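A single protein chain has been removed from this complex, and every other one stays in its place.
We call the chains A and B, going by the order they appear; numbering starts again at 1 in every chain.
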């Protein structure tokens, strides 16, 4: 008593049998099957269990609208839960398992939930599990969570790869059924660039499921020849196994299932490819979804959508059962009856909710017992349908059947159009929603437009294709339309007859086990707007997004509230139309390729030297240059600091932002952008700058070199380089376009090294080309020059010191960077040079009290940093006016100070808080925090920079350093934020 | 009716016929003491606390659509109080305490689940910033733990510890943080407020704010004029539009934020996890769906939909931190409409019009604030002065410079 494969027919390749397993049992299907069709052909009816009551479920549909037949596909790291068996192409070796059942599909202990159904009604959770409060997380919720969910994720990294790609066209046609093919043909013949996307592995759409004849040939043959004509045109691209799944402003997203029909992707092939398609016009020809009917126990395996029954029959050569009945409110049921007859299977009864038989089906009426104005009152069967009870004309009759085809009308597939927010409009004519308006050039055609007769579909799709082509200047000749035998599937909505005794068994949302009684309850409790209904009952939130459920529920609520369906409301479809693997959307932006990596010129050298790297934005900076003698990395940093302080060191500072400012008004421009007076920097010199945001807070600080009266170079901090450049562009273009100034970001164009330490002048002298002298008098601190080094290499040299020692920054075109670094090490060897990393640089800048990213964090003001005196108050510049607000200059603000532990070995860490001593640490005694901290090998003590409320007024005070999240707690003293050479004498030595 | 075990049993036996509407379908009376514009979580919570804690029962909440139709029903349901700045911590912690007693207060199970919030850090600097935040929380009496990489692995072994572009070095954990069932929060407040006599009027849009002599006198609505001594605006997402009815301009721009759910799967992710080297947050609902989100869409929008780039970016973030998600499927995505304030913090304050009060600017942190915002807004409306926990959220802070800028990006609302 179940489905079986017909002796012949169907679009499967019977010469290519394929082996597969379901729940460990071996079966055979054929190439061209889906997993669902192959299992049905093998007599399998029970595919899964429902979400809540664990009711036995079979196949309802033949596509993405499937709510029941969900399986776990593949094994191990490739295991994929919730796969619709109806949308899986069969391949040799396929392994699938049923899900959400224990211990087995046939005997599921959780089915006991069904007995508790009167309690587990909609909204049940909201009314209970509140006593006692602490039991929710410990007891109730874990139980609920374990019971909920469907399939199991693999839990490990997906081994397959994905790609992203872009495509562009004049006309995108979504769906290669009769409407899509005809629209594509018309637009393509006119000369428009056409992309035709088809979800299935072959073109034809509904034509594959019906026994239609077009131009005297079977419809699938017509589809093949139409596709052949399209494929031969140079302006057409046909993309099979490609689902257009989301519409965005200006583009569509489509998923191409490149390898899902193989056990695993072949070498160098992605599993799926995620497409961004930019189309000038779009024809939405994605067909429609059939709706089931509402009747008690309408969820038993064996009850199937009428059009799906036909798909299995005609496309896959599979009969849904041996003894079938039909229950319909549309002509579609009659089509199915006719195809059953042709297959030699006479339905035992056709129950139509309507009063009269459709005239075009006299052949069916003659051969099949018909019950008009009939209703199915109930069904029987343990793990599958065994009988139906039918009422018609006051009588009840029982039929033993193993398949029931149901048809409750069709919902046009308008989801893509709805993604633009257009409200769908109700059509009384087809009792369904149509796309509201034609948003962003999207034109529905065919069943997606609510057109169901094949002749009409061809005519309207051809017109739509021509219109899309014409809109872009391609004149389309009137196409010769194929001749077809006219069939129609007009239908009406079958009324639901409320019945408190039975409503609990009328399933509306199959996957989520929402029944008519749940809709009644939602109504009774006031959840009457369609969104409340949905959210309260979970209707339409299952993996098929309510495709088969929403209209039935809406009709019930309309009936209960005495409103029309459009008055009751409609829920907008949200992207994606078909669920979309996260891996596919991410494409190849995974692992190390998640974000770009920026490497400096000496990356390879540093790597060879064993330097660990630190991420600074997208940059990788060498953090330490360890040598075997170092006990650990802390020792490395200490050695590197000592090297700089006593001899000479070299480090890579290429990541600093470098912005050229050129033009007669460059100085004027910088004076407006900076809070300092950049124009006061003389050519050949460097100067400190501060930039504020317009709201008066610190944006960045750094150095500016002036190489000529009309040529400045701004060194922005690594972290702020991009935003500072954007800001400067804005200032130039939007605020002061009248100034004669140009900007260029050249960060990546130059490799730059700091050579620091008392012996640095000798090293630099050895680099620069004669006759340049690097002496205290000729090239003192803050000098800047464009010159050549190493026999003619163009370079920029600035006598800048971040370390607090006599130091230079030398920049060369990036291509010379690695060579220069090696040369520096070579010539420096005689002076005891060593490379140092970002860690040692950080230690030395803390010793010097220079603010960095932790201090200039967007929340601090120049006043907080003790920089107020550096600002020029007498000119308008960005941030000038708002930086003077009293709240930004309040003495009580947390302001920059230095901190030293009373015991030099007490570890200070950035992020620790500074609290008053002698009182319990609390929000009230919280004074501030440490922003940067380090072990200073120079001072032989931990030191820190921090922000302390009123800090500069409290120098010498003892405070408590409180770090409860790391267990730190020690005493420290507030000091000035410069620990080393406070008068800045060393660079001048 | 009070929900109890007894009621559940009784209704199981009588086919559920004993259940009644959770709130009346009220129509507006001519006048109220207080009219709240906006039937989202905040507006309904305000009405509930006005009636319960401040003795103001003659209250109407007017809602242009169905209650909870705005951001209350479009968020990723995270609750937490793990803030950095002293202006924020007390407020969100007040909220956390209200969440902890919410079900008993409302007699409605909003599924407040303190499953923990884990923020990942990926550099020493970020760890130190987390330490500063965690220490600030501890000083305010809020739970916070800074954990190392191995402890993160213990909590979330499925994260990418081996191949990540930005390695995971540790995390900040607030165990009391978690999630709540967003719709149920709305419905629970509505039911509780209704019980205390509050009129909840759906499908009633405010079309005007009528004032006389600088004092509010009522609200023009699509259901006619409704008089009121005091009016509270609680319409985040549409704050600027509604404030414009009173000729006010706000320090707010409106942006779309996308959120996502996957198909339902068996338990996989136990706590809320946020990725620190991009922008991504994820949790798993009791129903089994993974719920997640990321960055704002970059341009101002009222359209409740996002762009493909952010859609893709969120997926990249997901894969960067949890490569096991590759084969799991996005079931649905949607866009919320965010009041992005100029410092990333909210506003709960009186306005220049006497009797007109404003609650908004929640950026994308409004859901977690629902109880505290409702309580503090009720306090402000009832007493005319701010609750201490919300005292920093003044409108004039932008003029004075006492901004509360957690991210430190200044007046660039799309970066908060």
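Rule of thumb we're sticking to: a contact is a pair of C-beta atoms (placed from the backbone, for glycine too) under 8 Å apart; a residue touches a chain by one contact, two chains touch by 3 or more.
Keep this in mind: contacts and distances are computed from a predicted model.
Chemist: For the chain not present in this complex, what protein name does its UniProt entry give, out of "Sarcosine oxidase subunit delta", "Methionine import ATP-binding protein MetN", "Energy-coupling factor transport system permease protein" or "ATPase"?
Modeler: UniProt lists the chain left out of the view as "Sarcosine oxidase subunit delta".
Chemist: Of B:301, B:317, B:333 or B:359, which one is in contact with the hidden chain?
Modeler: B:301
Chemist: Quick one: which of A:234, A:596 or A:737 touches the chain that's been left out?
Modeler: Checking each option in A:234, A:596 or A:737, the one touching the absent chain turns out to be A:737.
Chemist: Could you tell which one of A:16, A:423, A:726 or A:822 touches the chain left off the display?
Modeler: A:726
Chemist: Pick out which of A:680, A:708 or A:881 touches the chain that's been left out of the picture.
Modeler: Result: among the candidates, A:881 touches the missing chain.
Chemist: Going by the contact rule already stated, which one of A:694, A:839 or A:855 would touch the omitted chain in the full complex?
Modeler: Only one of A:694, A:839 or A:855 touches the chain omitted from view, namely A:694.
Chemist: In the full complex, which bits of chain B touch the chain not displayed? Write them out.
Modeler: 238, 240-241, 244, 249-254, 298-303, 307, 309, 342, 398-399, 411-414
Chemist: Against the chain that's been left off, what residues of chain A make contact? List them.
Modeler: 248-251, 278, 694-695, 726, 729-730, 733-735, 737-738, 873, 876, 880-882, 884-885
FYI, only the chains that are shown with their structure count from here on.
Chemist: Using mean CA coordinates as chain centres, what's the chain A-chain B distance in Å?
Modeler: Between these chains, centre-to-centre, one finds 22 Å.
Chemist: With touch defined as at the start, can you tell me which chain B residues reach chain A in the complex?
Modeler: Those residues of chain B that touch chain A are 3, 5, 7-9, 11-13, 15-17, 19-25, 65-66, 68-69, 73, 86, 89-90, 100-101, 103-104, 107-115, 122-125, 127-136, 138-141, 144-146, 158, 160, 163-166, 172, 181, 183-184, 187-188, 202, 262-268, 277-278, 284, 286-288, 303-308, 311-312, 315-320, 323-334, 400-403, 405, 407-411.
Chemist: Which residues of chain A touch chain B in their complex?
Modeler: Where chain A meets chain B, its residues are 51, 78-82, 100, 118-119, 121, 124-131, 133, 136-137, 141, 144-146, 148-158, 160, 162, 164, 246, 248-249, 251, 253, 274, 276, 419-421, 500, 504, 517, 520-521, 524-527, 529, 531-532, 535-536, 538, 541-543, 545, 574-576, 579-583, 585-587, 589-595, 597, 614-615, 693-697, 853-854, 857-859, 882, 885-888, 909-913, 915, 921-923, 925-926, 929-930, 962-966.
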